[in-house]
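Got a structure here, written out as structure tokens. Questions coming.
Complex shown without one protein chain; remaining protein chains in place.
Labels run A and B following the written order; every chain starts at residue 1.
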Amino acid sequence: MFYLTIDILGTIAFAISGVLVAMEKKLDIFGVLIIAFVTAVGGGTLRDMLIGNTPVVWMHELVYIFTILGAVIFAILFVNQIKYLRKTLFLFDTIGIGLFTMVGIEKGLSADLMPVMCIILGTITASFGGVIRDILCNEIPVIFHKEIYATACILGGLSYFLLIQLPIDDTYAYSTAILIIILVRILAVKFHIALPNIYRSKGT
Amino acid sequence: MFYLTIDILGTIAFAISGVLVAMEKKLDIFGVLIIAFVTAVGGGTLRDMLIGNTPVVWMHELVYIFTILGAVIFAILFVNQIKYLRKTLFLFDTIGIGLFTMVGIEKGLSADLMPVMCIILGTITASFGGVIRDILCNEIPVIFHKEIYATACILGGLSYFLLIQLPIDDTYAYSTAILIIILVRILAVKFHIALPNIYRSKGT
Partner (left out) sequence: MFYLTIDILGTIAFAISGVLVAMEKKLDIFGVLIIAFVTAVGGGTLRDMLIGNTPVVWMHELVYIFTILGAVIFAILFVNQIKYLRKTLFLFDTIGIGLFTMVGIEKGLSADLMPVMCIILGTITASFGGVIRDILCNEIPVIFHKEIYATACILGGLSYFLLIQLPIDDTYAYSTAILIIILVRILAVKFHIALPNIYRSKGT
């Protein structure tokens, strides 16, 4: 029940982020809906196709379709008000990233994959919805040049595999990893921490 | 035989639409061929990967490869004449959309998916070839901002699931759904019916 709630909140936040990008591109209602859908379930869909977990997960669960539909209608109706919700959405989004990463890692473990591959799958689950959204909107994916996002997923995933070495409960390790992802992302955004620059700055 | 003919006509129309977009981008012969191929089979390929129906369908059937190859050669040779065929191509394309939608719905039913998911699969089958074509050509997919296209697929799919509730033959429901898709699209294009605008018009 607790995880389902987080899952739904994350899906809502992802879908709304899709609506906002799509509306900036002046897509029609159908386009907005597709972009919202792809943003919310794209990462999990790619993950499932990579490991052969088909039909992919949202095909068995009406809850995703209806959550996304509701989020899209809400976002289109209140698009002007949504800017006042940015902080709430950022929080939902960050919680979603944390949970989605761990869901991906779990799926990797059930498919008997090595920890490194599980962490990659977790990161794909949490971040490729946004990548596909940006590609469909003809933009270079924002996570490739701006946000600490995947880094948070990777750090959380690493923590999880370190924590389960300790004599502690798996649920505890799982929740701690989610919290670490959330914390890393919030701190990075708050203190403008970015990945080290690999380009020489001009003029210095 | 009848369905095969429609399938081939749809494939030809889709492939030619790929050639036209690719030639506008001045791609070379190989690029034109790939875009034509992806436009014609991309939707069905994504559908098959989503439900785990692999190897995907065109890998078992030489008929698609050769139909597309023929259509590409024809389209490149007669590119200047093709504009006079626009009406014929639009008709083939629309018939193809109708059939492809129902093929996708059938595949969803064989995979024991819920009606909503079947309709989504049908719409993906009919429309994602064009989406992938536009992404490969570095354009925002045209169906996200211009055409009533997916809406026709969804309406047709809904009709099908309503019709099979009635005590009528499945073939009859199937054909009626295809006709509804064709009619909706033709009427939408003829009378310039578009999706409701979700953006405030400026200056009013």
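What we mean here is this: a contact is a pair of C-beta atoms (placed from the backbone, for glycine too) under 8 Å apart; a residue touches a chain by one contact, two chains touch by 3 or more.
No experiment lies behind these values; they were computed from the predicted model shown.
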> If the hidden chain were put back, which of A:Phe66, A:Phe144 or A:Tyr172 would touch it?
Replying inline: A:Phe144
> Which parts of subunit B are in contact with the chain that was left out?
Replying inline: 22-23, 25-32, 34-35, 45, 49, 52, 54-56, 59, 62, 65, 76, 135-138
> When the complex is taken as a whole, what residues of subunit A touch the one chain not shown?
Replying inline: 49-52, 111, 113-114, 116-117, 120, 131, 135, 138-141, 143-146, 150-151, 194-199
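Simple rule for what comes next: only the chains that are shown with their structure count from here on.
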>> So the centre of each chain is just the mean of its C-alpha atoms; given that, what is the distance between subunit A and subunit B in Å?
In response: 30
